[in-house]
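In what follows, a single structure is set out as C-alpha cells and then discussed.
For this depiction, one protein chain was excluded, whereas all remaining protein chains were kept in their positions.
Chain IDs A and B follow the sequence of writing; residue 1 opens each chain.
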Amino acid sequence: MTDVTTALAWLPDFIEPLLTWLPIWAQILVSSLLKIVLILVPVLLGVMYLTFAERKIIGYMQVRVGPNRVGPRGWLQPIADTLKFLTKEVILPTNANVYLFIIAPMLSLVPALAAWAVVPFLDGWVLADIDASLLYILALTSIGVYGILVAGWASNSKYAFLGAMRAGAQVVAYEIAMGFALVGVLMAAGSLNLREIVLHQSGGLFQWYWLPLFPLFVVYFISGVAETNRAPFDVAEGESEIVAGFHVEYSGIAFALFFLAEYANMILISTLTSLLFLGGWLSPFDGLDWLTELPVIGLLFGNGLHWLLIKISLFLLFFLWFRATFPRYRYDQIMRLGWKVFIPVTLVWILVMGFAMFYTPFGHWFH
Amino acid sequence: MTFEHIVFYAISLILLVSGLLVVTVKNPVKAALFLILCFVSGAALWLLLEAEFLALTLILVYVGAVMVLFLFVVMMLDINIAEMREGFVRYLPVGGVVAVLMMLEMAMILASSKTGLVERSHPVSHGADYSNTAEIGSVLYTDYVYPFEIASVLLVVAIVAAIALTMRKRPQTKKQTPSRQIATRAGDRLRMVDLKSEKKQP
Partner (left out) sequence: MIFIAVAVAIGVGAFIAGWYLGQPSRPDADKNSPYECGFEAFEDARMKFDVRYYLVAILFILFDLEIAFLFPWGVVLEKIGRFGFLAMVVFLTILVVGFVYEWAKGALDWE
C-alpha cells in the first residue's frame, strides 16, 4: 500500500540516509514508528501541561495562585504528579472483576490515542492520510464509552456503576448531535478527509466554516465538552454526588490512564474543532498577499503549525473557562439539551444549508 | 504468503476465537465484550477488502451503538447463569435447524462452481484515492432511492415500537418544563404589598 518515500514524507531529511541499510519494510516500519513518537510525545506532554494549566488558570480565575511549590512557579508540578502516579499501588477491589478492571483504563486510553493517527497538522503532515478519516475518528470516539462502562461495572461499586451508567447515556446522546453537526461540514466540504476539509477552507478568516456553519460549530464544541464528561456536564464524575463516578475504585497508574484519556480527548476535540471549523493550520490573513509577503513577520502571518496550536489552545482555554464558570447541569437538563435542543437545531441547519445550496443564489456561502 | 495473507489469517483467528468465546464464556458481560472484539475484527477484515466505509460504519453502528444497548441490558439485569443453562436443551432443536441451514447455504456458495450458482469475477482493487463512500453515496440516493426511503419508514417503525415497548409513565413523577420556568416574570410570583407602618397608640 505504501512505499518508502511516503513513509518518510515529513520526517527531517537527515533520517533518510540513516535508514538506507535496512530492508524496505523495516524502513517503512521505523519511519512510521518515528512519526508515531513525533505525534504522541507532544500529545502526552500536552496532557501533562494541560493539567497544570487547568489548575493555574482556574486558580487565577478564582483569585488564587494555583500550584507554585514544585520547581520555578510550579512548572515541574506535572512531572512530580506523573512520578507519584507511577509509584503508587494499584488497588484491586475484592469484589471486582479482575481482568475487566485492568482492561478498562486501556479501553478508554487506546481509542483516545489511536484517533491521532489521522489528524493532519499541516498539509501532508499526517500519519495515515486515509480517505474516510472523519468517519474513523467518529468510530473511535464511539468506542471510548466502553472504557467507562466496563470500569464502572467491573469495580462492583455503587458509585462507580451509577457514574458509568450516567456517562454511557450521556455520551450516547451527545454523539448524535455531534454526528449531525459533522454532516454539515461534509456537505460544505464534500469530503471525509480532514486534510481536504481544511484545504477547502483556505482564503482567510471569512472562508472558514465557523461563519456559515455557526450553529453547527457551537453544537459541535458543546457536544465535545459533553462527550469528554467535562464540567458543566461532569455528572459521570460529580465529585459532590457520587464521589468520582466510574473511577472511584481506581488508584495509581490505572487512575492516571483514565486521566490521560480524558485530557487526550479534550485536546483531540479542540484539535478537531479547529480543523473542521477554524481552518486548522490556515492563517486568518490567508489571501492578504501584501501581509504574508512581508519579510520575517510575513512568515508569522502565513499558514503554519503555530496557527493550529493557537486555535487548539483557545479551545482548551474554553474547556477550562467553562469549568470555572458554570455550575454542573442536572441530569435531566443534560438529556434535554442533547435531545431536544441540539438535534433539532442541527437538523434544521442541515436542511437550511441544502436548500440554500440548491434553490437560492446564496449557495456559494456554504461551499 | 504475502503480508496481507498473514494479516488476514491473524485477524480471522482473532475473529473465530472470540466468536467461540462469546458462546462459551460464563459471564454475560464478558461475552458481550468478546462480541465487540468479533465486530472489530470483522471490520478489520473489511478494511483489508478496501471497504473502509462499511468497516467504519460497522464499528460506528454495531460497536458504538448496538453493543452499548447490549451492555446496558446485560449489566443491569442480574442474569442467572444456571437458569440460562436449563433453557439450553429446550432451544437446542430450533437452534440446531438454523445452524444446519446456515451451514448448507455457506457450503452452496463456497462450492458455487458445482451448485451452478453464478460466480462473480473478482472485484478490481482500486488506488488509494478511490473513495467508496462517495461511490455508495452516488448510487444510494439516486438509483436506489426507493429502498432508501423505505429504510426511513423502517426506522420510524422501530422508533414507535421501541417507545411502545419500553415507555412507562409513572403518574407520581415530578418534572419541570424549562420553557415555562424561563417565561415567568417577577410579577407572576411576587406581589408588592404596601404595608402602612403601625403607630403606637398613645
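Just so it is clear, a contact is a pair of C-beta atoms (placed from the backbone, for glycine too) under 8 Å apart; a residue touches a chain by one contact, two chains touch by 3 or more.
As the structure is a prediction and not an experimental result, all values here were calculated from the model.
Novice: Given that one chain is not shown, what are the shown chains it touches?
Specialist: The chain that is not shown touches these displayed chains: A, B.
Novice: Thinking of the whole complex, not just what is shown, which of A:161, A:233, A:246 or A:263 touches the missing chain?
Specialist: That would be A:161, which touches the missing chain.
Novice: Which one touches the absent chain: A:26, A:65 or A:347?
Specialist: Looking across A:26, A:65 or A:347, the contact with the absent chain belongs to A:347.
Novice: Check the options B:20, B:92 or B:134 and report the residue that touches the missing chain.
Specialist: In the complete complex, the chain left out is touched by residue B:134.
Novice: If the missing chain were put back, which residues of chain B would it touch?
Specialist: 4, 7, 44, 47-48, 53, 57, 60-61, 64-66, 68-69, 72-73, 75-78, 131, 133-134, 136-138, 140-142, 145, 148-149, 151-153, 155-156, 158-160, 162-163, 166-170, 173-175
Novice: Can you name the residues of chain A that touch the chain not displayed here?
Specialist: 1-2, 7, 28, 32-33, 36, 40, 86-96, 102, 105-106, 109-110, 113-114, 116-118, 127-128, 130, 135-136, 153, 155-161, 165, 168-169, 172-173, 175-176, 179-180, 182-187, 190-192, 243, 248-249, 252-254, 257, 331-332, 335-336, 339-340, 343-344, 347, 350-351, 354, 357-358
The rule is short, and it goes like this: only the chains that are shown with their structure count from here on.
Novice: Which of the residues in chain A come into contact with chain B in the complex?
Specialist: By the definition above, chain A touches chain B via 1, 25, 97, 99-100, 130-132, 135-136, 138-140, 142-143, 145-146, 149-150, 153, 161, 165, 168, 172, 175, 192, 332-333, 336.
Novice: Considering only the defined contacts, which chain B positions touch chain A in the complex?
Specialist: Listed in rising order, the residues are 3, 27, 29-30, 33, 36, 52-53, 56-57, 59-60, 63-65, 67-68, 71-72, 75-76, 128-131, 133, 175-176, 178.
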